[in-house]
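Below you will find the structure I want to go over with you.
Excerpt of the complex: some chains, original placement.
For reference, chains read A and B in written order, and residue numbers begin at 1 within each chain.
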């Protein structure tokens, strides 16, 4: 059963999601819903198809259409969580994954272009600015270099205290497209995502903490069809049989298709700005979030 | 039953498609399949939800991945059909519909940017070049002007002998995305398309022949789900009941979502170049298609 979702939260709301080795906490704040998923054991990790660690998710049904004030609010909350996950000191290397020439896969690159980079200003800043650098590795088919290899090269030379990886995600439910932010301390694991451009990028491979941040921009067409079919079959058949039948009806063609909002190009810019703001806010506490907002324009 | 397809051909392959007032001719050429659909009567037009007139469709499963020679071949065939539909003389006004900032809706604008415009060179060309002009009207939400109004303004002043409208289409079947070209002498009718930006643009409204050309870039997510559901229900229920049930299960959210290839940005450029080449070839017979190919680069 390949669910092709990057959201740990989605796995927990499906049958068998929660259980031994998994803790889920949710809280509502206005229209926003925040979920902490913690996966404690290798068995639970295997059952959910997600690595052991912590996943923070914020879902807001109006996320692409927030007012400026609401956006600052969301960014501030993301920044707070990000600060909890990052070490308090040292250079942070931000990597924007994905293919900037494919709208559905361009989130990482766009976020990176909004990051306040400061590593080269350290001698002038007298400690007022945390050292940050930000790069877009591109994708294997365009560069000939695995993103994981790229990350390792830079980490070895720049010696950051942590790596923050930003990427466009894939969800299982279309309601989560462009409305959900996930932050996790587990890094990036291959096997889902929009562009399949991902060998493992984790603390194990890079030897520094790796935080991953993303927003789902697509659902695979196969997922949406399979899901619709399962709903039907479930009323008549055993669960496993329903799933197998649904899988058999998903055509090969649909594997390469994605479901996405018509106006994804437009949504992308706003969401990327919001994540860049959150990152800048988390990394530069000596600036107010309002000052940082102005830097993006 | 809202099928939301711009392809007349797709309507004829569904139950009840062919029948009185409709002629369908198909022919295969290698991997390509060409279909002529002619709708002769108002009743047939109503039944199929498509205007009376002629629709030419070419489907090639490898269309986005053709070799340069194969692309020239496809463009040449489109050009021949286009020449049949256009009046032999006079200025042709090419309009590239849609929103250039939304990849799935940008085909028209991209094609227009490849058109060999010559209207302003008439005094130098001594009759060697057919007069062509090409504009992108943009979309109502961005300009405040209906595309149909824009077209009428320009037609009244420029007095072209025909208008050629290029637009991104919506299909019912995902196999037709990026693989099918439709040419029709019926112009543009509201109600489908990617961006819903379309009041009627037809010979009735503009008083000159209006040819419409397009390639499906999306299937509405609602269509793909409905289709999957119908397949299932059809085995157990009456046709009408299956359809109604399928419709009831398509959620509102899915109405705004589209199914599209992950690499649509990449496909767009190649398809737009091919259509521009076909148009240039149809309109400038004094140049060879090879010479025209070089103009695009």
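Keep in mind that, in the parts below, a residue touches a chain if its C-beta (ideal position, glycine included) is under 8 Å from a C-beta of that chain, and two chains touch if they have at least 3 such contacts.
Every value quoted in this text rests on a predicted model; they were computed, and no experiment measured them.
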(request) With 2 copies present in place, identify the total for the complete complex. (result) 4
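One rule holds for everything that comes next: only the chains that are shown with their structure count from here on.
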(request) Could you tell me the distance, in whole angstrom, between the mean C-alpha positions of chain A and chain B? (result) 37
(message) Quick check on the complex: what are the chain B residues that touch chain A?
(response) 101-105, 174-175, 177, 194-195, 218, 221, 224-225, 228-229, 231-233, 249, 253-254, 256-266
